[in-house]
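One structure below.
Selected chains from the complex are presented in situ; the others are not included.
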Amino acid sequence: MGFDEEKGYFKVRDMSQAEFGRKELDIAEVEMPGLMSCRDEFGPSKLFKGVRISGSLHMTIQTAVLIETLEHLGASVRWCSCNIFSTQDHAAAAIVKARTSAVFAWKGESLEEYWWCTNQMLTWEGQPGPHMLVDDGGDATLLIHEGVKAEKQFAIDQSKPNPDSTSNAEMKCVFTIIRDGLAKDPTRWTKMAEACVGVSEETTTGVHRLYQMAKAGELLFPAINVNDSVTKSKFDNIYGCRHSLPDGIMRATDVMIAGKVVIICGFGDVGKGCAAAMKAAGARVLVTEIDPICALQACMDGYQVVRLKEVLPELDIIVTTTGNKDIVMVADMAKLKNNAIVCNIGHFDNEIDMLGVQTYPGIKHSQIKPQVDRWTFPEDGHGVIILAEGRLVNLGCATGHPSFVMSNSFTNQVLAQIELWTKKDSDTYKNEVYVLPKILDEKVAALHLGKLNAKLTKLTKEQAAYIDVPLEGPYKPAHYRY
Amino acid sequence: MGFDEEKGYFKVRDMSQAEFGRKELDIAEVEMPGLMSCRDEFGPSKLFKGVRISGSLHMTIQTAVLIETLEHLGASVRWCSCNIFSTQDHAAAAIVKARTSAVFAWKGESLEEYWWCTNQMLTWEGQPGPHMLVDDGGDATLLIHEGVKAEKQFAIDQSKPNPDSTSNAEMKCVFTIIRDGLAKDPTRWTKMAEACVGVSEETTTGVHRLYQMAKAGELLFPAINVNDSVTKSKFDNIYGCRHSLPDGIMRATDVMIAGKVVIICGFGDVGKGCAAAMKAAGARVLVTEIDPICALQACMDGYQVVRLKEVLPELDIIVTTTGNKDIVMVADMAKLKNNAIVCNIGHFDNEIDMLGVQTYPGIKHSQIKPQVDRWTFPEDGHGVIILAEGRLVNLGCATGHPSFVMSNSFTNQVLAQIELWTKKDSDTYKNEVYVLPKILDEKVAALHLGKLNAKLTKLTKEQAAYIDVPLEGPYKPAHYRY
Amino acid sequence: MGFDEEKGYFKVRDMSQAEFGRKELDIAEVEMPGLMSCRDEFGPSKLFKGVRISGSLHMTIQTAVLIETLEHLGASVRWCSCNIFSTQDHAAAAIVKARTSAVFAWKGESLEEYWWCTNQMLTWEGQPGPHMLVDDGGDATLLIHEGVKAEKQFAIDQSKPNPDSTSNAEMKCVFTIIRDGLAKDPTRWTKMAEACVGVSEETTTGVHRLYQMAKAGELLFPAINVNDSVTKSKFDNIYGCRHSLPDGIMRATDVMIAGKVVIICGFGDVGKGCAAAMKAAGARVLVTEIDPICALQACMDGYQVVRLKEVLPELDIIVTTTGNKDIVMVADMAKLKNNAIVCNIGHFDNEIDMLGVQTYPGIKHSQIKPQVDRWTFPEDGHGVIILAEGRLVNLGCATGHPSFVMSNSFTNQVLAQIELWTKKDSDTYKNEVYVLPKILDEKVAALHLGKLNAKLTKLTKEQAAYIDVPLEGPYKPAHYRY
């Protein structure tokens, strides 16, 4: 397959950034020992020779190292971003320049463009589709499943999905694409789903969708839940956000965090990392929680557990980490201090009531700089500063998680793809959702210790027998919480 | 049942300490809101009226509040400690003085005395035994199971267990008790096991034994694994040890922790709490691990992950937290700095090679004060200071976990006992090991939030639907790691 | 001079504790490298041969190492404690047993006994008094100055100080001793002051008195302000209290600190150490301050700066560190939660309104254990737990600062005594207050680095010239704040 923008083989913002991207890629490789070890272990045998992999995952420098790892193992790869703001244009360009993968991604896509890219990423000329999916948030999986659903209906009654039937702006795009494709090929998505060996998914949200589909018996191919590997969930969520939340806030606003009152909405893994970062920076940290266990954990770490609505006038910075919706409403923001900062590092932008803000009567909008907007309330002239338009602040305002964290997550992705591929002809994986075997989780961790000069102690045979674990692991029962 | 020491109804060190114990008990109640809530909720109905409960669990002030809670719910209670050093004599006296429970426990029992106490605690005059067991470490459960095993053998061939057949000092005691009892009643333990509705067990070690017995089909009654409730495992292990490790070291040695090099062997929950405490006190903390995931977590928190044998001469303080054996050997101690401190907060004293120390040729022993011993090596005259004779330093040298932590653990125990009792006639619990339902785990946490003025946020119906959880919980999937 | 209690040569509680004290002393020596280095450097020449040193300083194990250091340098030493509760009886006994010093000190002296001890400590048979004073809080210095004042008045009009003229309980004792002595020797204190080469004083309070006396022209001999050496003020106040505040609270109450709301009154060096310790233990920490600079520092470290009276019902633990009076009044305590803990680590017990508590109408007192008292308010039955009767909680409820910290403070004392003695015949020190030369302060620090394996970097000549400091120090200007 060629890489020719004219022919629609890729679409990125600016190929002149490729050289800069390559330099950063080279540096990132040193920080991603897990992926480099995969290249060493599985590269020589070209395990993925002839395998088509489609990925929908923030098109960043770190993802570029993942893509090049998959390609190094022999795969053909097509890629798009899973967020309209998260593409690093120089990373996309570097990948295209190196002919490693087709890429359809740029920073600041419109929703229409976003779903066009997703569709392109799934389109393999002369093939039904990819052998495997790498997914983040589940949009690629969603498009296929919606396509299949529509094709079934179309086969029955020739009806097509109607974009006007939904108020959800994203689903309008999805329906449009599927509707328009039905004419050309009324079984395109069905064939694609059949050809698909499986998907590995890495977000809480995406995994939740998968479990719901599996429960409903609607999942069309096996799925590996990479999100719940310890080396993904704890590392990406806790350590990744601990790094990238302050990074995002500082790049966006340059605000002094020390001395400020910061509220972290949600004290799950993401919230734990965020709260730790803000406390470490000298802020006074408040926490909101619905779960009494997480709330008590917050207490034990010295955070004050409050209800958002009862502390609004005290707050300097609000961070949502819940994975739920309607956390900060425009009525809440109307009660904040002047120039209070509001941002989201959970998942979707509906944690913050963006629609409410945009339609608040008399509100004035001023873009300070890209991804940093000040909204001025008409009543008293106080403004709130919303980062990344309510989307993920670490991706929108900084560069996402650092390479070392992503190396953990992505090594899980690679091992999951290897699991799916090497066991595709066995009965191991049905159309269900699976977590990676713990021994692979431990392997991911082990591959990252050398870079940090950490030295593992080895169990003696007697000790292994005493605590009743295999000498080489896994060392913990499935329910162990770390 | 009377409470008359002459008649063997209790045995404690000194009843004159009862008043002091009562004062501390009154104060502890305020710090144990979970237990007090259980009294409020289940006390009026006398849920445990007529129920015999036998407990083997460190006889401390906090345990006294547990015992009085069980008694408040209507139970008859007999108690012993599960560790020869862990009894607080004033707590034991206060319980006996109040006639709340029979108690057989004092600080500094010999092994023979320890097992005598355990036997007394299981002995209910005119009854086959307790209805339920509260266990910590599994010694009560062990004694019953060994008894039943011996009685089966005795029924076959009249053979009796032979204390000389084992080099394990504890098993010698166990065999002696069982052997001596066979003459009096050759089916005592069998009847006791049959009468037993179940056991709730709260340690990793005890739970491990239970799972092994269940796996082998040898478990004689249902068991609830209280240890793996989040509000037990995380709170007791992390937050409890974070408090009580420095407490134990400071009371025992008065040593400045800041500036010292401390190694934490094992970075599980206990190790995490210990490492946090030592870092917080200004120490430089090294960590050893066998599990690459835990090792990588240690790295992410800034700890240096090393092998013990490679850093011995640098160390000021060694803390074992592994739950495994043979962690610090006498040959290791021979290479330490003068007056390096060695202590264990894992489980058994075999984490430290106490036998090796005691039998090292030419070594000299000097007791600085109770639970603080200096052993001088003959080669160069350097000494090591071993705390609590290698047993749990927080119990031996301080007063164990603080009341608030134990309130979490013990509220789990009470809810487990209630589960076992109220469902004893249903099929819910077989002779297997169960964890408490998550909704009860969340309840334990919720009962402790008020004391800390923490205010939970309530989900809206829409939000609960959005993330697909019941409005009132449980809020997390079973595999959630907190 | 003999050591015979009958003859009044010493008075301690229990000589049978001497052996235990000696063991602890041997261990403390290893933690006090500064003092041991002084022995190595100045011991062989017996620099203090024939020198009489009187000390008024908490008679603890660490002080015992100081005393033995002074004696090792050749001095004759007499000692008393500077606080009625702070003596460690086994330390006092060990010193007497070894005939290192005469000692007049025991835990729990009455005020009359306290001042009797102070008087004994200053009494050198056949001599006018000590050559030098080691003072802590300034009581020894006060007694001499009051004595001289009274003798002057007596010489004029034969009037004697009248204990009934003051409501201050301590001054009553001082006046009584002086009054009673005038008959025996009407110039005793005058001769003593004349014979005194100088005093080294180590507390903020004592130093403040000295500066006032010097300013008023009333100081009778040179004084070295050891308190303001960096290696005293920062180490003793910050690092010492960071260690010993949680130690005191835990030993006294066993209360869980994590999750609690702790207010630190005062954010000077002591407050900074205390706040850090409480935060590290998982508490939520509030701070009160009068000084805007210190208040802003508290903000920068994430503490909420509040006024005590506005947050009383939220508080679990109150710690006073101000060095001022009337910080927590009984009316404040009447508004606290049940079993809130109140303690002082500042200086005098007047930081807490003990008189107000003791005389509150209808209040009930219950001693939980020594140094832990619960006072129950009649209105609603809530109690507050006051530690160490309002005196220093780290000394009253634990063992004070750890040896390593005291080694810093006491090495300053030794170097100050050496300064005073070796320069007594020069004009260097007049009847003023002096701080130690910075090069000696740096020396104290340097003597403590080896124990911690810290390795200093050496300046090159070019670097020293570039920043314009001597190659061997001092490295900082006088006003440097560290």
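So that you can tell them apart, the chains are marked A, B and C in the order they are listed, and the count of residues begins at 1 in each.
Simple rule for what comes next: a contact is a pair of C-beta atoms (placed from the backbone, for glycine too) under 8 Å apart; a residue touches a chain by one contact, two chains touch by 3 or more.
Just so we're clear, the structure is a prediction, and the values are computed from it rather than from any experiment.
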{"item": "Assembly copy number, counted for this structure file with 3 shown", "value": "4"}
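To be clear about the criterion, only the chains that are shown with their structure count from here on.
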{"item": "Numbering shared by both copies at the subunit C-subunit B contact, with half separating same from different", "value": "same"}
{"item": "Chain centre separation (subunit A, subunit C; CA means) in Å", "value": "58"}
{"item": "Geometric centre distance via CA averages, subunit C-subunit B, whole Å", "value": "41"}
{"item": "Shared interface positions of subunit B, touching two or more other chains", "value": "239, 452"}
{"item": "Complex interface listing, subunit B residues touching subunit A", "value": "208, 212, 228, 230-231, 233-235, 238-239, 269, 288-300, 304-308, 310, 323-326, 408, 435, 441-443, 445-446, 448-449, 452, 454-460, 462-463, 466-468, 473, 475-476, 478-479, 481-482"}
{"item": "Subunit B residues within the subunit C interface of the complex", "value": "20, 23-24, 27, 30-31, 61, 239, 242-243, 246-247, 250-251, 253-261, 280-282, 314, 338-339, 366, 368-369, 374, 385, 398-399, 402-405, 452-453"}
{"item": "Residues of subunit C that touch subunit A when the two form their complex", "value": "258-259, 279, 282-285, 296, 299-304"}
